[in-house]
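A single protein chain has been removed from this complex, and every other one stays in its place.
Let's look at chain A:
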């Protein structure tokens, strides 16, 4: 393909034009999370022709993802492909001119700090507020805008956070659910994912093409099933003493979060364990466990899956493990040490 015609409809759109397209092609976007929202944003931005996309995700593809995570196929689920890899494969097929960097990891403070200096914009596609708070501190510290997005059931919400301008997520902390309280078991429908993605990607295009004046500046929420649409001006909630965006900033979320960490994964009967020091030799672990006839082992180049009577343990190269079959962090740790020493 010559590529000369590729972005024709987009450059015809006057606010973008050739200049905007050139800017898009020079920009580097980080998407944190490659689930439902991440898949949607990634596909849209890659089709639009951004220069480089970095995707971070800690999970692998499962059958129950296919209803709404548009980059993945049945084959990806069958192979238990890490989402970052499955997404990269599909994105390369869609637009080979965009550089896609796939990172299989938990988005921790060190990793984000390393990436941030080269990033023009961060799109939030995570499923929890712990990582969002981390992203928020990174955004303020490195002066990179980020676009919050989230959805559950038929309800979605988005807000664009611009350092030095809008309130940040830390300013809104008193209005957020308590940590761990966001595990919803009410499901989600695919159109609301698309709706949030539409807002996030459009805001991203405005920012990246030099159309900052068009940024909505409002908190937007909607319930597609109940036919409700809300927009509010939240400027007044900016806190003069905010610990992330005021003069008294301390970036509290960056200072912890590199120790061993256990996280209960939303609505999945799964606990993630992230050890302090990463890297696991998967073939060695498999070799050690092979003599144990009570275990079923399966693997691909990125992860090793261990099934015992009660749990399934999925071990990644960066040393992380997902313990399926429990929501109890202590129990998960015990299972982890049983096999990983």
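In this text, a contact is a pair of C-beta atoms (placed from the backbone, for glycine too) under 8 Å apart; a residue touches a chain by one contact, two chains touch by 3 or more; residues count from 1.
Note that contacts and distances are computed from a predicted model.
Protein name for the hidden chain, per its UniProt entry and selected from "Lactate utilization protein", "Sulfur carrier protein", "protein-glutamate methylesterase" or "ABC transporter permease": "Sulfur carrier protein".
Only one of A:29, A:204, A:221 or A:245 touches the chain withheld from this view, namely A:221.
Note on the undisplayed chain: of the listed residues A:12, A:230 or A:260, the one touching it is A:230. Between the chain not shown and the residues A:24, A:37 or A:303, the one that touches is A:37.
Among A:13, A:78 or A:175, only A:175 touches the chain left out of the display. Although one chain is not displayed, chain A still touches it through residues 33, 35-38, 124-129, 132, 149-152, 155-157, 172, 174-178, 182-184, 188, 219, 221, 227-237, 266.
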